[in-house]
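Structure in structure tokens, see below.
Only a single protein chain was left out; the remaining protein chains are all shown in position.
The letters A and B name the chains in turn, as written, and every chain counts its residues from 1.
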Amino acid sequence: MKGIEIRNLVKFYGDVQALKSVSVSFSENKIYGLLGRNGAGKTTLLNSITGRIFPDSGKILIDGEPAIENDNAQSKVFMMGEKNFYPDGMKVKDAIKWTEEFYPGFDRGYCIDLAEKFGLNQNKKIKNLSTGYGSIFRLILTLSVNAHFLLFDEPVLGLDANHRDMFYRSLLEKYSEQPFTAVISTHLIEEVAAVIEEVVIIKKGEIIRNQATEDLLTKGCSLSGSAAAIDSFIAGKTLLGVDSLGGFKTAYLLEEIDPTNLPSGIEMGKMDLQKLFIYLTNE
Amino acid sequence: MSNIKKVVKYQVMDSKTAIPVFYIVMLGIMVLIAVSLVSIEVNGEESSMIGGLEMGMVIFLFVVGLNSFRETFRMMIQNGISRKTMLKGFTITALIFSAGMSLINEVILAAGKAFAASRGNMVFMGAFEQIYGRHYAGEAGGIRMSLEGLLFLICFSAAAMMFGYFITNMYYRMNKPAKIIVSVCVPVSLIIVLPIFDYSVTGGAIFRTFWHFIAFAFGFLNGYNPYYGIVSSAAAFVLFAALSWMLVRKAAVKD
Partner (left out) sequence: MDFQEEKPIFVQIAEYVEDGILSGAYPEDSQIPSTTEISVWHKINPATALKGINILVDEGVIYKKRGLGMFVNIGAAESIRSKRRRQFYENYINKVIIEAKKLGLSSEEVTSMIERGYGR
């Protein structure tokens, strides 16, 4: 099977169960959003895929091959981590040189172009880059390696609005030219909502949603009206949450509702991904 | 290019800049000693130059081994290299470094000997010759001694480099309290507790046994046969590689 397949992944940190039997697959040539609150297990999942940490049990397959301690499987993956993994004394240009060495598909010309576009100084030592440029440096490398699977852990951390914009555009451009699988882990949802085709929501080490973004968006809706009208209408429906302000109530549902069938006095609205996410991952 | 080759290339490139620095320092020291010796032996007595070069080289490679894990590990993981490949790569790197530097050492020895010979009243000896020289008593030319000395130095310095790698691996796997405990307890018990214990309780038996073991391992008990030392060093190299593997195979990246 092509893609990354994860079965029953369990990871403990001491007594804390960071991943509770996570099963999820990332299939070929799609952009995934891995969404979760801080500490939900996003990084643990990505770190397990790339062999940075060892899961306690479960399976990870990359194109059908076991991923753990497997050079061939790992050569298809590149992860842009939140942290810097390059030696302190290394310069940006040397990191580019070595990445090219390790990933034969690396596109040097493209990488240099991107570095210039983003204004990344290649003669700087990596440890001397600002948070934003540290992210930019790792983003540029990741976009240039031409691996099948690109994992982005909080890619836009510390980036200003212009650079974030450039990143999403560069990602989409690259993806349109030569598709790959991208997994973007983030808690800044608004920005990626339109970019991601599939959404995987992780909450306290468990996958609670895994579906097409559009599918989730069509189902999510808000109904507002008088408390009495809302209460009687939502009885028996799957509720995400309720907000009330005096006698006025808004209910958030994850169900397709036919707007022509609504009782009078109830207004229907859609929910964006950010709102859906907040209600889905609320305590 | 296979991944192992890439790792070797990376490790060699990573540490190679330290080598010229090492030789510049060592040669400086040697010249200093040579000059002072030349000035001492005015009264025509025989003086000898002691080959501290090998000892320096062994320490140097031990330190290179110490510095070959932490940053490299992260870099390799970032680039999709498995721990297995990483260790294989380091093993080859250790052999390349020790072989390369042992060869350079051999050249310096030859040059030193030629220089000493030209002075007529000087003796220039490498560490190997000082230890195992008596094994070759009466042999002409010293080709066999050179070759066996080279082999010994390669094995011994490779073992030292692997030992450094093992130590750094051990520290990497330990948590902070364990690191502190080991850093304090090991030196204290080796330098203070053990000698006192040995002196007052076992009557020196521990140290006698230890020296006996060393003497055996390096062939001192068997006519200073260098192959004891060669085999022991090679065995130590393999042992530290195996221990390193046990540590690195489940090493997780730390933030």
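Just a few scattered comments:
Criterion: a residue touches a chain if its C-beta (ideal position, glycine included) is under 8 Å from a C-beta of that chain, and two chains touch if they have at least 3 such contacts.
No experiment lies behind these values; they were computed from the predicted model shown.
The hidden chain, counted over the whole complex, makes contact with A.
Per the touch definition above, the residue from A:F106, A:Y175 or A:F233 contacting the chain not shown is A:Y175. The hidden chain makes contact, of the residues A:I6, A:L61, A:V92 or A:I196, with A:I196. Contact between chain A and the unshown chain involves residues 31, 165, 168-169, 172-173, 175-177, 194-197, 213-214, 217-218, 269-272.
Here is the rule we use: only the chains that are shown with their structure count from here on.
Averaging C-alpha coordinates per chain places the centre of chain A 48 Å away from that of chain B. On chain B, the positions that touch chain A within their shared complex are 3, 6, 9-10, 14, 71-72, 74-75, 77-85, 249-250, 252-253, 255. Contact residues of chain A toward chain B in the complex are 47, 50-54, 69-71, 74-75, 77-79, 81, 83, 85-88, 98-99, 101-103.
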